[in-house]
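Below is a structure I'd like to ask you about.
Note that one protein chain is taken out, while the other chains of the complex remain in position.
Note that the chains take the letters A and B in the order they are written out, and that residue 1 is the start of every chain.
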Amino acid sequence: MSALLEVSGVSVSFDGFRAINNLSFSIGPAELRAIIGPNGAGKTTFMDIVTGKTKPDAGKVLWGETSVSLLSMSEAQIARTGVGRKFQRPTVFEDQSVTENLIMALKANRSPWAVLGWRAKAADLDRVRALAEEVGLADALPRKAGELSHGQKQWLEIGMLLAQEPRLLLVDEPAAGMTLAEREHTTRLLVDLAKTRAVVVVEHDMEFVRRLNCRVTVLHEGSVLAEGSLDHVTANPEVIDVYLGRG
Amino acid sequence: MRNLILALFATLFLGLPQLVAAQTAPAQTAAEILVQNRDLVEKPSRQTIGPVIAALASSGDPQAAVILSAWADKGLAVRKSDGAFFLISAAPDGFALRTLDGSEAGTAPKSDITELKPNSGVRGLIATALVRFQLSDPDPAAREAALTSIARDPTADHLDPLRAAIDDEPDAALKAQKQRLERLLTLRFDPDSAARIAAINSFSGDLGLDLRAALNPLLVTTRNVAELSTTLPADAMPLRVGRDLTEAEAYDLLVAANLAPARLTRADLKVALLANITDGTVAGTPLAALNTPAARDAAYNALEAAGTVPAAATDAEVTAAVAAHQVYETYAEPDAAVAAAAVAALKSIETKLGLMQAADLGLDALSLASIYFLAAIGLAITFGVMRVINMAHGEFIMLGAYTGYVVQLWITNYTLSIIVALPLAFAVTFVAGVAMERLVIRHLYKRPLETLLATFGISIALQQLAKTIFGTQARPLTSPAWLDGALTFNDVVSISYIRIAIFVLALLFLLFFLWLMNRTRLGLEVRAVTQNPSMAASMGINPDRINMLTFGLGSGIAGIAGVAIGLFAKVTSELGNDYIVQSFMTVVVGGVGNIWGTLAGALLIGGLQKGIEWLNPSNTLAAQTYMILFIILFIQFRPRGIIALKGRAAGD
Partner (left out) sequence: MTRTFLAKSPSVLIFLLILALFTLGVTLLSEAYGVAFLSTSFIKTLGKTLCLCLAALAMDLIWGYAGILSLGHMAFFAIGGYMVGMWLMYARTEEIVVAALSNETLPATAEEIRNGIAGQIFGVVGASELPPIWIFAHSLPLQLMLVVVLPGLIALVFGWLAFRSRVTGVYLSILTQAMTLALALYLFQNDSGLRGNNGLSGLQNLPGLADVSQDNLSVWFFWASALALGLGYLLVAWIVSGKFGSVIRAIRDDEARVRFLGYSVEGYKLFVFTLTVIIAAIAGALYYPQAGIINPAELAPIASIYLAVWVAIGGRGRLYGAVIGAALVSLLSSWFTGGRAPSINLGIYTINWVDWWLVLLGISFVLVTLFAPKGIGGLFDLAQGLRRPDRKGAPLGPDDGALMEKEARE
């Protein structure tokens, strides 16, 4: 199986502190993967590297069938290539309506000239409505995003992510701040999405990870400690030592 | 007047028998020489009087100097009644007379006296002859004055008297001065070229302005033209047209040497055409058609063909004429060996001079950098530490300067007033800063762009207030006398004391800041609040108090900087404007949040500005333009400044 994203031998350090140390990771085009690890294991930095926010000191990040390097691309280019990211804290544009948020995220030509002349067509509005339906915000379309509850903002952000139609989704702690029902909804959604695209979930909540029922990668001090099914990695004594043992 | 004094000293000279005895007995007394050459003396001319003056000067008679100086000073006269020479001076009823050997001889009415009035040429000859006496004058001040006057206007005639006066010079300093002057004269006027070259070489490594003044006239070049076939003189240096000089310049040389006809200028052409109008046409062309250069040329050529106007060089003729000649340069110094030695000496001087100028430039840059550092250090605190943009920072500098001015109105002792003004300026701007922080900035910590605009509002209000109170004209802030003058290392390198004082002040502030931030409780708390205000607050630090104090401190330092800047710049209400952009640049270029960065930024900007000014000294405006452009480019490569915080700490 050829990988969609292949990260190999990546290292990065901040002022002498090695946040990522010779990390290698790969994920297929339709795969669900959970990444767990204690605080400071480098989960967020890993996502920063993939999305282009942080440039690594060494290593390769290759993408897609043609194995293009993501390292020479800007954040925006990487996002257009098909990498979507959901942040830990919901970040939506609070000053704008839910519709405007979703329209901005819709897959379309992103160049200023194209956007300048862009006006919503019926198909676009239908798509927005469908997305809102899927994330349970159908009634909130005209409302300002800033008025939504924390959970609703999470959903809006997931909706925006779906609107982008990415081939790889990086999801940072999606279940945080959600009710039990919402968690189940999220789980279903993620598992569903992983049938057609790659999904990487960073999560602290073991119960949530267990429900995803997927391969798990354990990070520790910037490199991969173990990889396999949840049962497999939780049986690993090293993992127990550095991570689970503390809980 | 000086000659009178000299005469007096010359009289004293008589009373020094040991010196008189040292000289050979006079062959003739000065008086005898005068009488012998009565006709020449009474009607002197530059051409004929030379031998008489020379005889007087070399007579060995000590009284000769007195007579010569009196003569040059219109103090020598003939009594009509008996034709005797007297030294005269003005008296109430005519003249007081003294005989030529100096003894009193009563008075005479004006009608009985014919004053001798030598013309300026003769006076010049006399002055040169007097030099010998002045150089050996017993008064060191007179000897020094004589040396200075020779150095100012050296001639070949001075060489011999100067040499003669060296050995007997008792004063070591003056002797060295005489020897130096002797060498300077030798290299220009000595007939023996070996001696001149030796003199030039003896100066190796010297940077004196006088040496350059002596060497430069030797190396003045003249451009000459000659036909290609002529052999050039041995010392000629050929020039290539197109590289060393333009064709137009070369042709001008040809015209000047009468080797080619003058070029026809457009204006001359027009005059020629106007002079040859017949029936509304020129050479058959109607006037109305003469509105292009080509038409006018054609008309002129027609006139030329008809012989009405002289032939004028066309461009092609100019090129041909230039090609048929060679252009060369010669030095004013005919002796090639001397010229070569002078060239070598000047070159080595220039190299050294370049180094010295670089050192001087370095000092200038350092002093400008300390000014920028002073102006920026307050900003480094408010902007760098608190991330608050204070557009009124410049006005705090102005406030400090005006505080200094007001203090000087009350305390007239400049030293004391500066000592009072420095802490007072700090206090005034500290209070102003704290007030501003409490009333305005505190409410805007989360909105940096609006802080910028609000403080700008304060800035225009303060500026206008200062204008209303103090008026638009510049107010003086006078530095104490002990800060006047400059520390001079040599003819090239010097730095004024006031700039040294500012440098010291900047250094003190740097140390103060380092001590404050790293060694005091306040510094610790400031750093804590900067890094994590809520955590600091939960540790019992009051962030409000810390912010207030920090802001007051930054503003207070701006006030002190204002006093320092006011000492050398004009104190006007726009004083702050001149420094605000540079101050921000200093902080941004250096790297926000780091005092060393501010220092590096100040050094970079100060050095850069001086460097650009040096490349283009006539235009300081352009220097500032280019400096800002450089900074914009610089930020491309180091967006976070010279000393940047890296990694997560920097945030985004």
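The working rule: contacts are C-beta pairs under 8 Å (C-beta built on N, C-alpha and C of every residue); 3 or more make two chains touch, one makes a residue touch a chain.
What you are looking at is a predicted structure, and each value in this text was computed from that prediction instead of being measured.
Within the whole complex, the absent chain has one touching residue among A:150, A:195 or A:232, and that is A:150. Only one of A:62, A:104 or A:242 touches the chain withheld from this view, namely A:104. Among the residues A:95, A:133, A:192 or A:241, only A:95 touches the chain that is left out of the figure.
Among B:588, B:602 or B:642, the one in contact with the hidden chain is B:588.
Although one chain is hidden here, its contacts on chain B can still be listed: residues 266, 270, 273-274, 277, 287-288, 290-293, 296, 389, 440, 443-444, 447-450, 452-454, 456-465, 467-468, 581, 584-585, 588, 619, 621-622, 624-625, 628-629, 631-633, 635-636, 639, 652. Touching residues on chain A toward the chain that is not drawn are 51, 53, 74-77, 79-80, 84-85, 87, 91, 93-96, 100, 103-105, 110-112, 115-116, 118-120, 142-144, 146-152, 160, 164.
Just so we're on the same page, only the chains that are shown with their structure count from here on.
We define each chain's centre as the mean of its Cα atoms; on that basis chain A and chain B are separated by 69 Å.
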